[in-house]
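To keep things clear, I will list the structure first and then write my remarks on it.
With one protein chain removed, the remaining protein chains of the complex are shown where they sit.
By written order: A and B. Residues from 1 in each chain.
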Amino acid sequence: MSTADLRLAWRDVDWTGIVLAAVMAVVIIGPLVVVGLWAFAEVWRFPSLLPQEWGLRYWGMTLGRADVWAALSVSLQLSFVVTLLSALICLPAAYAFARLDFPGRDVLFLSFLTIQAFPRFGLLISIATIFLTLGLVGTFWGVVLIQLVNTLMFMIWIPTAAFQNVDRRLEEAARDVGAGPIRVFWSVTLPQAFPAIAAAILLTFVGTFYETEGAWLIGAPHVRTMPILMISFINNQLVVQLGAVLSLMLWVPSFLFLLMARRWMGPEALGRGLGG
Amino acid sequence: MTDTATSGGAATGRPDASGRVTGLILVALPVAMVMTMIVWPIGLAILDTLWLPGPDGTGARFSVASYRFFFSDGYSLGNLWITIWTTAVSTAILMAIAIPLSIYLRFRTGRAAAVVQALAIFPLFVPSIILAYAFVRVLGPNGMVDIILANIGLPRIRSPYLTVWGPVIGFVWDNLPLTVVILLAGLSGVSTQAVEAARDVGAGRIATFRHIILPRIGPSILVAASFVVLGLFSAFTFPYLLGPAAPEMMGPFMQRTFGDVLDPVQARTQAVVTFLFCAAFGWFYVRSIAANRRRMAR
Partner (left out) sequence: MATLTLQSLGKSFGTTAAVTGVDLVVGDGELVCLLGPSGSGKSTVLRMVGGFEGPTAGRVLIDGQDVTHLPPERRPTSMMFQSHALWSHMTVAGNIGFGLRLRGLSRADVAQRVDAALDTVGLPGYGPRRTDQLSGGQAQRVALARSLVLEPKILLLDEPFASLDQHLRERLREEVRDLQKRLRITMVFVTHGQDEALALADRIVVMDRGRVQQADRPDRLYRAPATPFVAGFIGQMNLIAGEVAGGRFVQGAMVLAAPVADGPALLAVRPEALAVSFGTGAGRLHRVTDFGSHAVAEIDLPEGTRVKAHLPEAPDAAPGMPVTVTPRRHTLYRDDRVLWVSDTAPGAAPVAVDA
């Protein structure tokens, strides 16, 4: 290569992108790396750049705490119950919205948007004052109810789109070779729509697992989920490492979600879903 | 859409008339949940805050006393103001970052662009509670930034932790992915050739942005801004963990009024005030999503 060619190649490099990537890596990945370092630091005194002693002592300490296990158990129970109930309530409705004609269908479908159209915490307060009179505040089922409301929109909108996207000709072909309507639903419609429905179920599970505000408002102080425990660790825990270890543990469902989301949805699909 | 739905009734082997009934039965439960858990509480919150028991404790009647209290109470007004300020500043910063970033991502391909895109989407997969903890460890006292500054011999920063800037930084970090994603969806309607044609007739980068790109993504910017404003205005986690104790944002304020001060009427009043301030954004958000759906259904 001549020097002129080298100069041309130099101009062709995406410097904006490299600078952006570097800055964003520091700002977005950097803080999480610091959390990761703390989780494995036994001694890290200011102003050393790296921990002086490394080890897993605080993992043992965190995993030995009863409140961590209790919170994990509550969080998992809550997520399973809410996801299951949400699927039972929403999936048949999604099928109806996609395939059946009934009066008021479009308006009812859009009514789920009201969940997104109000400032969330204000809405939670309005619900909580009613729960107060019903004695639901501080109970597991109170938290389940309030989480369930959060999941309605995604659990109906995503599967509805999935059912609508199933090619009618596939179903007609199945009818043509002699399958009955229920058989067609189980063998053709459901498998075709499954990836999107699975994504919605996963989104519901992960969303419920990390939901903080409803759980805090309705559940406190009796129902303690993992995020609520994390809040108390951030506010009151003097041993820094406990919060770091708990953060890493807390991140596991989100990380799994990240791996699966890469397969299921591109950013474009996500943007359209949000009305961009 | 109507005919796909009718043939849907046929595909499931039901006559149309019973398909109508079945449809209503199937959607009854979630619709009932929206009615009892969203519409009813909001309606009741508005009614109950305007329909207060008399001074002797008996006989409810119309009164704006709770709103008069809110709007004459210096502390409440301070909290409202800090909420508006935080929301406005965070949204402005977010847009200032997300718009150029999305334009870069839309019109550049290659390895660097792919990395930038992955990084911009990544916070979507980091729960905000973990971010809050990471924030304290990085920007808090003796955090990573202080460590680095001390190592190169510079004085400590004035930590944004527990100041108004704490929630702002958290919000921007947390909302970047969805903002970029919404803007990218809007930008996908701007063809590369349309931009090249503008450059060709003499438009520089700024003129191209102003005359070609902005008119096309204006609606997307408004949708993204509405989404962010609705999320921020009554946010709880970041202001509670990273923000100052007083004045505080509406989220923690409502929570304290409800849980610690045990004044549900005033808590609901505060909630209705947040509804009022966000009404325009909520309306716009719902309207544009509904319009979007109709466009896609066609």
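Convention: contacts are C-beta pairs under 8 Å (C-beta built on N, C-alpha and C of every residue); 3 or more make two chains touch, one makes a residue touch a chain.
All values derive from a computational prediction rather than experimental measurement.
When the missing chain is restored to the complex, the residue among B:Gly59, B:Gly74, B:Pro155 or B:Gly202 that touches it is B:Gly202.
Shown as candidates are B:Gly54, B:Pro141 or B:Pro215; the residue that touches the absent chain is B:Pro215. Looking at chain B, the residues touching the absent chain are 191, 193-194, 196-204, 207, 211-212, 215-216.
Criterion: only the chains that are shown with their structure count from here on.
Here the CA centre of chain A is 16 Å from the CA centre of chain B.
Against chain B, in their complex, chain A makes its touches with residues 14, 16-18, 20-21, 24-25, 27-32, 34-35, 38, 46-49, 89-90, 92-93, 95-103, 105, 108, 110-123, 125-130, 132, 145-146, 148-149, 152, 156, 164, 168, 171-172, 175, 180-181, 184-185, 210, 212-213, 216-217, 220, 227, 230-231, 233-235, 240, 243-244, 247, 250-251, 254-255, 257-258, 261, 267-268, 270-272, 274-276. Looking at the complex, you find that chain B touches chain A at residues 2, 4-9, 11-13, 16, 19-24, 26-27, 29-31, 33-34, 37-42, 44-45, 48, 101, 104, 108, 110, 112-113, 115-117, 119-123, 125-138, 142-144, 146-148, 150-151, 173, 178, 180-186, 188, 220, 223-224, 227, 230-231, 233-237, 240-241, 250-251, 254-255, 258-259, 264, 267-268, 270-272, 274-275, 278, 282-283, 285-286, 288-290, 292-293, 296.
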